[in-house]
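Only one protein chain is missing from this complex, and each of the others stays in its spot.
Take a look at chain A:
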């Protein structure tokens, strides 16, 4: 299963990951920094998570194929 990791220190709060995969990413209310809702990505969410990783401007999202 695809695993997703998020480096919050790198995040610049653009919020595009939430748009691409709302089941996997959210934003902190106080500063918009992305929050990971789950690490394991089920098949139906893989496309959205890949898009999130691709468009993240801060390269804060990394994917691990198992």
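Here, a contact is a pair of C-beta atoms (placed from the backbone, for glycine too) under 8 Å apart; a residue touches a chain by one contact, two chains touch by 3 or more; residues count from 1.
Just so we're on the same page, contacts and distances are computed from a predicted model.
Student: Any idea which of "ABC transporter ATP-binding protein", "NADH-quinone oxidoreductase subunit N", "Lipocalin family protein" or "Cytochrome P450" UniProt assigns to the chain that's been left out?
Tutor: Per the UniProt record, the undisplayed chain of the complex is "Cytochrome P450".
Student: Since one chain has been left out of the picture, which residues of chain A touch it in the full complex?
Tutor: Listed in rising order, the touching residues are 10, 12-16, 18-20, 27-33, 51, 54-55, 57-59.
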